[in-house]
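Just below is one structure, and these are the notes that go with it.
Excluded from the complex is one protein chain; the other protein chains are retained at their positions.
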Amino acid sequence: MASELRPISDQLRRRRTYRRVLGGIFYGLFLASVCVGIVGLVVLLYEVLSNGLPWMNWQFITDYPSRHPEEAGLFSALMGTMWLMAMTALFTVPVGVGAAIYLEEYAPRNILTRVIEINVANLAGVPSIVYGLLGLALFVTWFQLGRSILAGSMTLSLLVLPIVIISSREAIRAVPDSYRQAAYAMGADQWQVIKQVILPSAAPGILTGTILAMSRAIGEAAPVIAISALVYLTYVPAHPMDRFTVLPIQIYNWIARPQDEFRGLAAAGIIVLLVILLTMNAIAVFLRNRYQVRSEE
Amino acid sequence: MVLEKEHMKNVDAALTAKNLNVYYGDFLAIKDVNMAMKKNSVTALIGPSGCGKSTFLRCLNRMNDLITSASVRGEILFENLNIYSDNIDATEIRSRIGMVFQKPNPFPKSIYQNIAFGLKVNGFSGDTDEAVERSLRQASLWEEVKDRLNDSAFTLSGGQQQRLCIARALAVEPEVLLMDEPASALDPIATLAIEDLVRDLKARYTIIIVTHNMQQAARVSDETAFFMVGENRSGYLVEHDDTQRIFTNPSNVKTEEYITGRFS
Partner (left out) sequence: MRVEESKNISDQIISRRRGAIRIEGFIVKWVFFACAMISILTTTGILFTLIYQATSFFNEISIWEFLTGTRWTPILKPRSYGVLPLVSGTLLVTLIAALVALPTGLMTAIFLSEYAPDKLRRVVKPVLEVLAGIPTVVYGYFALTFVTPLLQTVFEGLIVFNALSAGLVMGVMIIPMVSSLSEDAMMAVPRNLREGAYALGATRYEVSIKIVVPAALSGIIAAFILAISRAIGETMLVTIAAGATPSLSFNPMESVQTMTAYIVQLSLGEAPVGSLEYNTIFAVGLVLFAMTFVMNLLGFWIVRRFRESY
């Protein structure tokens, strides 16, 4: 095992075995830490699936919540989630993309721009419940929108706005400069270049970013609780000013109940939520891959 | 076709390459190199870009091991042992065959710590202060930094940083020092300082230096090996001889063309 090179200087004993052993120990340690995350995920999914699958059936999706676990379903929460996501996207995408366009194409390198960028970075790190408090005081109370989907979606759109801005900026930045130069050289002015060259080219990337932002929004319970102030709702919202509940909150409601059956329901709800998330992320990844192929052509 | 002169074969060789072939994936980067590098002398490796001279250099201390797609066939003999044999640990080799890189790469630590790192890692048990001073003197840097050993290495100029890297390499007492275009990132004055240093060091060390600057090779080296790009873009050794002879009377017509600048 040891090499046969003769040692050179007494003072430089190379301590081969010691270092090799130590290296092995560290390698094992590093490998083990990777396994913590992976094992944690596997165990979590196994738990959820084994507890929740028995409760999964069509009625589960189409029933309303009930005090009796056998009759309980998450229809109201599911519809609430759909409504909320649709309206959140409606608010956040135009504003986020608009901000991204401004920051990438128009903004001069001055203090104001720097302040805006710092703000976006900071807002990404603000706890989501604080957004809930903002929405409560501003949209629910001051704007008098009540505890409605409208207030909820405006709040959530502020929450995910930094994500949309950051990913849209990346998508815009990824547009090759040669496209811009060519368009300007033909005499187009800035807005024309953006409208006809940059946005179409960045669109898939922006779409991907939007999907990722929405997949963050879909799992948020805390800010929605602050706005809607309830966890148990047995009807489907009919218009934007209606009260509402969402999947994560319904899951929370079931977890908080003492009876064991509700744990199973909660797990089933989690499965539905994770399936939706998985689908959204799969679409985003698919889009990203297709987009990359196209830009290489 | 390598012209290996008889007088080049029977030398006291520090390193010998035997049938060395290097692949990056499927691409043959270096083909069939056979070369004996003389002890306590300076051997320059010259040739156009892409001819594989840096790749060859990096084989000599198994730095190519760090590149996953690289595979090395053939042998490199150091003290009668093939450094690529299975029972030899690459870290052993590297502490005996040191390397200085093209762009100075001091660690983001103090001048003292840069040199102490190599000592610590190799289990040095003597007086570190003394060893640091010794290395810095060998690298002709001691006078300039002796009062600021605790300053960050980045406060040094480019030429000083490179001499620091040389001192760092010398601290672990290697027998061979490999230098990959050590002066190419430096200004002319710093370059000359490095060349002077190389001439001083060869008394104690064997030096193999890659350079794209032929005048430098002529100034600094005792032997020169000329590499070329051959078929399929594989590099190969064209000629290896005393520097004097290579530059005044090369045996191979390609060597002559390169030297006289008919192509670069």
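We call the chains A and B, going by the order they appear; numbering starts again at 1 in every chain.
The definition used in the following text is that contacts are C-beta pairs under 8 Å (C-beta built on N, C-alpha and C of every residue); 3 or more make two chains touch, one makes a residue touch a chain.
Everything quoted here is computed from the prediction, not taken from an experiment.
Here one chain is not drawn; of A:Ala174, A:Ala203, A:Ile255 or A:Ile283, the residue touching it is A:Ile255. When the full complex is taken into account, the listed residue touching the unshown chain is A:Val120, out of A:Leu74, A:Val120 or A:Ala183. Contacts to the hidden chain, counted on subunit A, fall at residues 14, 19-20, 22-23, 26-27, 29-34, 36-38, 40-41, 43-44, 47-48, 51, 94-99, 101-103, 106-107, 115-116, 118-123, 125-134, 136-138, 141, 158, 161-162, 165, 189-192, 215-216, 218-222, 225-226, 229-231, 248, 251-252, 255-256, 263, 266-267, 270, 273-274, 277, 281. Even with one chain removed from view, subunit B keeps its contact list with that chain: residues 61, 63, 66, 68, 91-96, 98-99, 101, 103, 105-109, 117-118, 121-122, 154, 165, 168-169, 172.
Here is the rule we go by: only the chains that are shown with their structure count from here on.
Each chain gets a centre from the mean of its Cα atoms; for subunit A and subunit B, those two points are 51 Å apart.
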